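The other protein chains are all here in position, but one chain of the complex has been omitted.
Letters A, B and C mark the chains in the order given here, with residues in each chain numbered from 1 onward.
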Amino acid sequence: MDLSVSFGGLTLKNPVLTASGTFGYGLEFTPYGDLARLGGFVVKGISLLPREGNPMPRIAETPCGMLNAIGLQNVGAEVFLRDKLPRLPWRETAVVVNLYACSAEEFGDLAGLFAGEEGVAALEVNVSCPNVREGGAAFGADPAQIAAVTAAVKRRAGDKPVIVKLSPNVTDIVAAGRAAMDGGADILSAINTLTGMAVDVRTRRPRLANVVGGLSGPAVKPVGLRCVWQLASALPLPVIGIGGIASAEDALEYVLVGAHAVQAGTANFSRPDFAFRLVDDIAALAAELGLDSLDACRGGLRT
Amino acid sequence: MDLSVSFGGLTLKNPVLTASGTFGYGLEFTPYGDLARLGGFVVKGISLLPREGNPMPRIAETPCGMLNAIGLQNVGAEVFLRDKLPRLPWRETAVVVNLYACSAEEFGDLAGLFAGEEGVAALEVNVSCPNVREGGAAFGADPAQIAAVTAAVKRRAGDKPVIVKLSPNVTDIVAAGRAAMDGGADILSAINTLTGMAVDVRTRRPRLANVVGGLSGPAVKPVGLRCVWQLASALPLPVIGIGGIASAEDALEYVLVGAHAVQAGTANFSRPDFAFRLVDDIAALAAELGLDSLDACRGGLRT
Amino acid sequence: MGAGVRLIVRGAKTLSERTMEHKTCTSLRIVENRPLGGGAQYLLSLENPGWGAGGKTWRPGQFVMLRPVSWGLELTWARPFSIAQVDEGGLRLVIRPAGRGTDRIAGLAPGDEVFLWGPLGTSFVTEPETPTLLLAGGVGLAPFWGYAARHPAPANLRLVLGHTIDLAAFPLDPFAPLAGAGRLHTFHQRTMADLDAFIALLERHIADHGRAANGLVLACGPGPFLRTVRRLCDAAGARCQVSLENRMACGIGACLGCVARDAAGRNVQSCTRGPVFWTRDLAEEF
Partner (left out) sequence: MGAGVRLIVRGAKTLSERTMEHKTCTSLRIVENRPLGGGAQYLLSLENPGWGAGGKTWRPGQFVMLRPVSWGLELTWARPFSIAQVDEGGLRLVIRPAGRGTDRIAGLAPGDEVFLWGPLGTSFVTEPETPTLLLAGGVGLAPFWGYAARHPAPANLRLVLGHTIDLAAFPLDPFAPLAGAGRLHTFHQRTMADLDAFIALLERHIADHGRAANGLVLACGPGPFLRTVRRLCDAAGARCQVSLENRMACGIGACLGCVARDAAGRNVQSCTRGPVFWTRDLAEEF
């Protein structure tokens, strides 16, 4: 069966991507599988300058999930382009760069750095930076800001498809998606993490030094499916489904509600060969269900 | 140790309430424990007229949680007052009535029915009805509507404390809480369920006939804690913590981030004696932690 | 007894009446978990839950909610299972692995702990002098074990079991008296084509328990099977009770997740107002 998918200017040999921040720069996983078998992978969020991230502790396990407040620690665009990208098998699999910045201008500059890079298949815009000028709420919560950031990236992205990654911490995710579309996004991805918190009753301390962090894992899958279903039902843009994927069934659930591809995140921590196995498992499940291609079931939810 | 708590016009022998919709009308649990041992319980959401609720299936299990789309099936205010309330041990425990309506006027009328009822300790306002006039978004998503509904209830509630129950499906829960405060709320409770969805890849059908439903259970505890912490940090109103409580530790976590009391919901389904045991377990844990009263740890998170 | 039981369940009860029902929730250990038919079903034996005098306080058709301690927080709900029998071997359930929960229950070993509450819900009516037809679809056989064992006049009972899996997966010993008397009929449905033959078999037996015989039909099994039985009983004028297998969260009437539509078009909890209903009390599409 042909698992390939093509949407929004991106062609993938199969619908399995890995989610930003859960797959390092890809290289960390080479002992556990062949990166070229994946549809692609999204690297850890990259900023203009290197960042050291938040103080420790930065992660906490929660029921069927986890919280993280890594704080976007990353090597910065320059080191990524010099030391990481050349070592990635980008001819055989899609390397997507996840962009992190705190202003539309900065986002534009960052996009400009990757626009001419042959090894980069697409740019994914992470709009979760708390916007200090606007009172600390994240970009991702304000449709006008999403549109502005998307437009800034799109302007400098050359012919790279621009994916805008949406936050579920909003009243109306369709409004956020529409804003991204208005800004020129080629593809939407959803969801980023839910804002959450964990506490240790014995030490009386928050389990994250940052107090709040992002919730991910199977616990959030129902929220992710709902968001992708809302987006795919309301907007003409292709959507990449993210949130709690831990099996081939989970991945096909996202396809059924309308996703063109999926990103596996937290599950990569439960076992480092997860994404590689997911490719095989989806093929097996699709065969069992008698699907000729993923197009045959995309959006095929019987409501 | 004295577990009693007093806040917003409500005095409870202990901080354990049960959450609306997860404890029926209380009577269902009498074979499994003595209702009088609870701080109180919140009955299933009650509307002016009886409602048959949504079509089946209405519930689906999800990782560390569940989805429900019961659709507010209930016997209506009249039958509740005639057949249920008189059989409840309201002299010994706080019976809180959860109000469900779809306009401010209706909410006011409903509140008026309970204002003079000796057996009712407080009114909890469920603002999750999709507001058809305003384009289908729930009341709970719009601060102006929350304020209007709260004011309508407060006007007719006599001397009953009014609890406004907040939805986590919003960009800014503090704005929602502030609106309830402006409307005259005595107490806030949070969180109601997160909007989610589940799908069966084999039948290609949503697992709920209503397609989307409310996510609850341990999966959502990090979101509940975060919301209660935000509310208690920002607003002077007392808060009742709800969401994923499955142990005494969980309950005290809510107290640490600022809650005056808690509501246990989905855990009542995992075992019907859950709430009764929770009272004992909290006492034991408080003793182990050397607390003299809950006031000694409320809001005592070391950040 | 049947009518009285229904009265208690449906009427407004005082607290002391409820207490007399001896519902309990308790931790129990697995005594034995025997695979039947190579693991297609399991005969699960638990410590006796001590439901009052001689264990007679439960009635066939009632069920328990069971949740292994090992489920932790991942699987939120207990699962409902018909009480098959309570005897010297303890509380007996018959489990068909059919999903995440039952698959894990199949893996339980002696000594493992479960949390359990019951007995719950309504039960099958017993009319000693009435020719009574028991119709079991698959694991729907379970409640008839206790029913047949307790019936004061087993000569009036006849059992039809329809099954898709190997017959060896069913505990048939308890039905030996019926089998010996030629009143146990089994039908192996291998293909969809067999369905018509099975329905014809049901129709024949139901006809013998119809209006003329003033008989009684009791059925337990999957939804489509129950709907077929109901249709055939209506046609034959047979009085009929069915035991519904709706998904349940609480098992005690609190969550409203398990409702069935009654004849008046109202949604009633199948865990407390059922699982056993007279078909005449249910809507056409229950």
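Here, a residue touches a chain if its C-beta (ideal position, glycine included) is under 8 Å from a C-beta of that chain, and two chains touch if they have at least 3 such contacts.
Quick caveat: nothing in here was measured; it's all calculated off a predicted structure.
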Chains shown that the absent chain touches, full complex:
A, B, C
Residue, one of A:Pro15, A:Gly40 or A:Pro63, that touches the chain absent here
A:Pro63
Contact with the hidden chain (one of B:Pro63, B:Gly196 or B:Pro238)
B:Pro63
Using the document's contact rule, name the residues of chain A that touch the chain not shown here.
21-24, 28-32, 44, 52-53, 56-59, 61-66, 68, 70, 73, 83, 87, 217-218, 246, 266, 268-273
In chain C, positions touching the absent partner
70, 72-74
Could you pull out which residues of chain B are in touch with the chain that's been left out?
63-64
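Quick note on the criterion: only the chains that are shown with their structure count from here on.
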State which chains count as neighbours of chain B and simultaneously of chain C.
A
Greatest separation from chain A - chain, by CA centre
C
Taking each chain's centre as the mean of its C-alpha atoms, which one lies nearest the mean of all protein C-alpha atoms here?
B
Starting from the mean Cα coordinates of chain B and chain C, work out the distance between those two points in Å.
35
Here the gap between chain A and chain B, centre to centre from mean Cα coordinates and rounded to Å, is 34
Quick check: how many Å separate the C-alpha centres of chain A and chain C?
48
Touching two or more other chains in chain A are residues 63-64
Show the residues in chain C shared as contacts by 2 or more other chains, in ascending order.
73-74
